[in-house]
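Of the protein chains in this complex, all but one are displayed in their positions.
For reference, chains read A and B in written order, and residue numbers begin at 1 within each chain.
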Amino acid sequence: MLLKVLNKITMQENKSYMNKDMPSKDFANLNLETQIPDLPPVALDAFEGPLDILLQLIRKQKMDIFNIPLATLTAQYLHIIASQTILDIDVSGEYLVMASTLMQLKSRLLLPRPEIDDEGNAIDPRETLVAQLLAYEQYRLISESLNKLPRMQRDVFKRCVFPESEEIERPLPEANLDDLLAAFAHVIKRMKQADRHRVMLETMSVREQMKFLLEHLQSGSRSLADILVPTHHREAWVTTLLALLELWRQRIIQVIQEPESNTIMLLLSNQEAC
Amino acid sequence: MLAQQLEALILASETPISLEKMRDILATDRSSLQFCLAELELFYAQRGIRLMHIADGWQFRTAPKYAPVVAKLWQTRAPKLSRSMLETLSIIAYQQPTTRAEIEALRGIRVSSSVMSGLLERGWVKVIGRKDVPGRPHIYGTSKQFLSDFGLNSLHDLPDASQLVDMHDIPLKEMEKNDKKN
Partner (left out) sequence: MLAQQLEALILASETPISLEKMRDILATDRSSLQFCLAELELFYAQRGIRLMHIADGWQFRTAPKYAPVVAKLWQTRAPKLSRSMLETLSIIAYQQPTTRAEIEALRGIRVSSSVMSGLLERGWVKVIGRKDVPGRPHIYGTSKQFLSDFGLNSLHDLPDASQLVDMHDIPLKEMEKNDKKN
């Protein structure tokens, strides 16, 4: 999709390329939308920031990075920013800063300025931007090669159980809460979307209550009235009821109404009513 | 080629890997597998690591002969809890009362009985009931020992699952995006 957009922009921009010596025209080209009516919007999510947009524009159109056609590039960049349907200020801050930097650079190129420095080297206002782009591009390439390295659990695997240890006496592993929580976060992350929501919804208090009830019922059946103690808060009642319903649904407990007394009894599924 | 695939599978598997599982993964017939496994067993017969046929599967283990050396390695420091143990324990803590089937569904992988018995032995986990479904599976929960060893006053002290994810800041949004793409 991005390529399509770029091709369209490029075609359009070839005109302004040729008119490079007539900067006033470039400003007119800023409003590309009127000239390319059905240009699909490019999501900012597709980019890793303003430098990434610029680099992709430069490389895909085979522009000379050391002699960037600033007018064209600025127009294209602004077009991408302008075509965002919702401009999230938080996300787009850097994008807007880059837009103003580009415009500033462009105007500096248009204004009279010293062309060589004290040592006789050429001054190019674009130099800093170019340096930034090149540095970023390097890291982009590096991150690609980093991604290609054989990675543990993706490309290579190691033995992760040590059955021999059962035969050798060694200090017991220590309990570490951080490791435990990290392990559960890992589990959640690996879960399918639907499962993840299910697990996230269940609150610890209902779980705890389910366990409490189960432990309570180990010693024998209880009546519902016994368990819903009137002194409890309303919140505790709700939690207990939710826990009961869940246990019942999962067929871990049975709920029986005694015909004579109408008392509702709770008992573990594997116990006989007493 | 088959031998190499088998070696990789056996090393990476968390449990002794059965012939059936190898067959499913490699789409090869039993007899080729058996032949290949016999060859591998021989190949490693004189090495420091052995291919062993244990319970219902195959596993690489250090040769018993070198146990003294291995013991020296292990006595030097307390081991870390294995990942499978931590994951299983965390699921029990958060999903209790829960069953092995549920744990396996959440982990997406079988829970070996050594992990389960390890947790029971440490006294972190206990059986708190049975479910009234075919097979009448055990229902597991955490114990007082678990709370005290992990420095918790009550299960309330465990952060909610959603909070936990925030804490470890898993980029859920990104994952959702990827999910949609696939």
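As a working rule, a contact is a pair of C-beta atoms (placed from the backbone, for glycine too) under 8 Å apart; a residue touches a chain by one contact, two chains touch by 3 or more.
Since we're looking at a predicted model, the values are computed, not measured.
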| item | value |
| --- | --- |
| Residue in contact with the excluded chain [from B:Leu42, B:Val69 or B:Ala101] | B:Val69 |
| Residues from chain B at the interface with the omitted partner, ascending | 3-9, 11-14, 17, 21, 25-26, 46-49, 60-63, 65-66, 69-70, 72-74, 79-80, 108-109, 168-171, 174-175, 178 |
| Residues from chain A at the interface with the omitted partner, ascending | 48-52, 65-66, 93-94, 98, 127, 130-132, 134-136, 138-147, 149-159, 162, 164-165, 182, 185, 189-190 |
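By definition in this document, only the chains that are shown with their structure count from here on.
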| item | value |
| --- | --- |
| Whole-Å gap separating chain A and chain B, where each centre is the average of the chain's CA atoms | 29 |
